[in-house]
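First the structure, which I've put down as structure tokens, then a few questions once you've had a look.
One protein chain omitted, others in place.
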Amino acid sequence: MRQVWDFHGGIHPKENKTQSSQSAIAPAGIPPQLVLPLQQHIGQPAEPIVQVGDRVLKGQMIAEAHGPVSVAIHAPSSGVVSAMEIRPVPHPSGMSDQCIIIDTDGKDEWCELSPCEDYAALTPNEILTRIRQSGIAGMGGAGFPTEIKLHPPRHDKVNTLILNGAECEPYITADDRLMRERAEEIVLGLEIMAYILRPGECVIGIEDNKPEAIAALREAAKETQIEIVVIPTKYPSGGEKQLIKILTGKEVPNGHIPADIGVMCQNVATAAAVYRAIRYGEPLISRVTTLTGDCIAQKGNQQVLIGTPIEWLLEQNGYLAQKGSRLVMGGPMMGFTLDAINVPVVKTTNCLLAASYKELPPPQPAQACIRCGMCSEVCPAELLPQQLYWFSRGQEFEKAEHHNLFDCIECGACSYVCPSSIPLVQYYRYAKGEIRQIQADQEKSNQARERFEFRQERIEREKEEKEAKRKARAEAAAKAQAAKKEAAANKAPEPVASNDKAAAIQAALQRTEAKKQAKEAPQKATGDTQAVTLESLQKKLISAEDKYSKMQAAWQDAQVNNPERAEKLASAVTSSKDNVEKIKQQITELGGDNTAAVPAGPSIEELKSNLEKATGKLQLMLDTLEDAKQNHPDRVEKLERAVEKNRTRVSLAEAALRDADNPQKQTESTESEG
Amino acid sequence: MSIILSAVLTLLALATVFGAILGFAAIKFKVEGNPIVDQIDSLLPQTQCGQCGHPGCHPYAEAIANGEAINKCPPGGEATIQALADLLDVEPIPLDAEHGEEKGKQVAVIREDECIGCTKCIQACPVDAILGAAKQMHTVIAEECTGCDLCVEPCPVDCIDMIPVPQTIRSWSWNSPTAQPHMANQIIATDRAPGVTAQ
Partner (left out) sequence: MALMRITSPHAHGPRKTANLMRVVVITTLPGLFALTWFFGWGNLINVIWCALIAIASEALVLLIRKRPLGFYLGDYSALVTGVLLGLALPPLAPWWVSLVAVTFAIIIAKHLYGGMGYNPFNPAMVGFALVLISFPVAMTTNWATPVALLENPMGFLDTLSVIFGFGAQTVDAFTMATPLDVYKHEIAYSTALDVVQNPVFGNFVAHGWEWVNIGFLAGGLFLLYKGVFTWHTPVSMLAALAVMALAFGWDADQTTPPLLHLFAGATMLGAFFIATDPVTAAVSPQGKLIYGAGIGILTYIIRVYGSYPDAIAFSVLLMNFAAPLIDLYTQPRTYGYAKAKRGGKESE
């Protein structure tokens, strides 16, 4: 007799299993429509390989594994792919994801399968490929691709292969019924896995509250080396790490996977699916799901096609929707509530619990933590849940991490026993999410810093190179050219010529300033005086007009030089003009006579900076032109054109500045434009 | 006389010895760079947006190390101010609205059919996150974009939009229970928000 160990903590919630465990697994039938999310597993979503309108057969692959950690998806019944679109999927967030929709035709025609009478004729690698092709992902709830799991790193020899039949969550009986009715499939599936891994021993762990399943498995495993171990009923004995502790006495070291200590844990339903995939070539297209809870008239277990809409499934079984009820996917300890019933059954849906208000009353308002320590008494990971709670609540994430927050398996035992009804698990999930976000942000900002620094370096280097070139050229070049350059340089006012980077930053600052004011304005407008809004609108008007005139210039230029561009610009000009008109309209609505009272100060500043920018650019272009004349004759023409354009821009800016210097003139010009 | 001499000699000897020790320590325990600047820099969001008035995050980090206010970084927002306050052991102050306000994460998107291929945005991008060549359509590498919006202004045809980064099913994570609607009944008006220090 094998020694059975104990793990720390654990609870004994009310089991509520008899409601659904009394009847045999029944087929759920074919719904009129199947919704197949591309991601039903951990890893990358699958990649569709069918088109909308394609007719697909039962068992045909419709999306293939994409990336190293991924599994394929198959059509659960024959029909036509009617859409590939975003649909609500079962997820705690209640959000939607990409799905393939199949309108079934009811014929349930199989595609051609490749069964295999004797798995020993295949190599382990061939079996693994078949498992991958069959789309099998862990069916206990996490949905980790089975093929990857059966592929431990080479140096990890699996000594103990464990099948998890504990099913410790209340209400769920899917594995229980499966073990009772299909014990042979489970045992054969385990043998296939054992063929791949060649472990020293194979163990099936079952809680002692399932005597029929134990008897059935004992019967099925009579002729084999497989050991059926009965473990005491205690939640969460079905947790992977806990089950390993119970059956082997070993703990999975922090940061490692079970294979590192020579143990592998698979779910019984996964074993059955592996058997069907190898023996009959059937991909994973249906699973046993427990339908239970007071809001379902016919409780029991059903063989449900993956993708079956839950709405349809519940209707078939007499759904008694009532106020305050909740629909849980998974068990009452670790399952998540569904916002709506229009989501499909997926590969990990082991239970649908439609609980009445009475059955699962809404949580009480949380009281203060009195540090009673009951949570740490029941914690199977031996954490200090109340400390984690304080840290998570106080957003002291570093301390939470130091208290091993990430070793929390979110089993919910702490929340279950908490006398103050504190939603502890949600605090941990929140803290975990935040910490992951912080880490991701940190990574991104490091990347940004690297790229920024690299860019700075590159710009510096380019500048130096240019400088060196120019020096060399200046020495070699004719005096005439030098004189010409000087003449050009004299044209431009001194301050601008310096540093275009500084100018860019200056511009950025001004822009943010303007933006901020523009943004503030509408907020203020609600409660504040009209004048503020007017002011901001006028600022907007100025910038819009500025942009409009810029665009117009660009457009005119383009008309001459670059017809294809002109078209695009034309539309931009129109929209820009519309913008100007719109703002003007707004101003008039708010108090027309004030229109012209544009605050002179900032606009002059702006114009000055515009002028500086333009002249700076002109200088830059002239430099480039010189360079081009020397080195790239083909570019000269283009550059000359650009210089010409910029000259106009400079003169325009100068003119605008002159206008602005004289407020009266400016008023006139604004009016005439309007 | 000899007393004075011995005193002077003693002092000289002491000065030599301590000087040597100090000199040795200065070499032996030399601190590379200015670690406080790097520490500050590592807390800044690295958008390189210049909203703080400095040409990039590192210069602002240097300015903070030299005593500038810590509340000039809108992309980092309150979280960054809090982190800086913790690092520098000063009181956190509210974000200086003069430098902009905290927005959600954003990413620049070029409306590609309107792009004329002028390369202006490429030059403006502080992290080289825009791809393209002259007269070729440009595009933003979304993973590299810091959302600094420095590329929006230079665009002559206004074809760059700043779009809030959407939350997807893969980026989603749980809220704090204190923000849950069904928990609202327990939050009393006078209860302080978690994480805010007590009065």
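The letters A and B name the chains in turn, as written, and every chain counts its residues from 1.
By our rule, a residue touches a chain if its C-beta (ideal position, glycine included) is under 8 Å from a C-beta of that chain, and two chains touch if they have at least 3 such contacts.
Small disclaimer: the values here were computed from a predicted structure and weren't measured.
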Contacting the left-out chain in the complete assembly, out of A:Gln39, A:Thr292 or A:Gln386: A:Gln386
Of A:Val52, A:Ile86, A:Leu113 or A:Ile370, which one is in contact with the hidden chain? A:Ile370
Which residue among A:Met193, A:Val417 or A:Ala656 touches the omitted chain? A:Val417
Determine and list the chain A residues touching the chain excluded from the picture. 7-8, 11, 13-14, 92, 94, 170, 241, 245, 251-256, 321-328, 330, 332-341, 353, 355, 360-365, 367-374, 376-377, 380-384, 386-387, 402-404, 407, 410, 412-413, 415-421, 423, 425-426, 429
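Assume only the chains that are shown with their structure count from here on.
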Which of the residues in chain B end up touching chain A in this complex? 41-42, 44-51, 53-58, 97-101, 114, 116, 124, 126-129, 144, 146, 150, 153, 156-159, 167-169, 172-178, 180, 182-183, 185-186, 194-195
List the residues on chain A that touch chain B in their complex, please. 39, 89, 91-93, 95-97, 362-363, 365-366, 392-395, 423, 426-427, 429-430, 432-434, 436-437, 441-442, 444-449, 451-456, 501-502, 504-505, 507-509, 511-513, 515-516, 519-520, 547, 550-551, 554, 565, 568-569, 571-572, 575-576
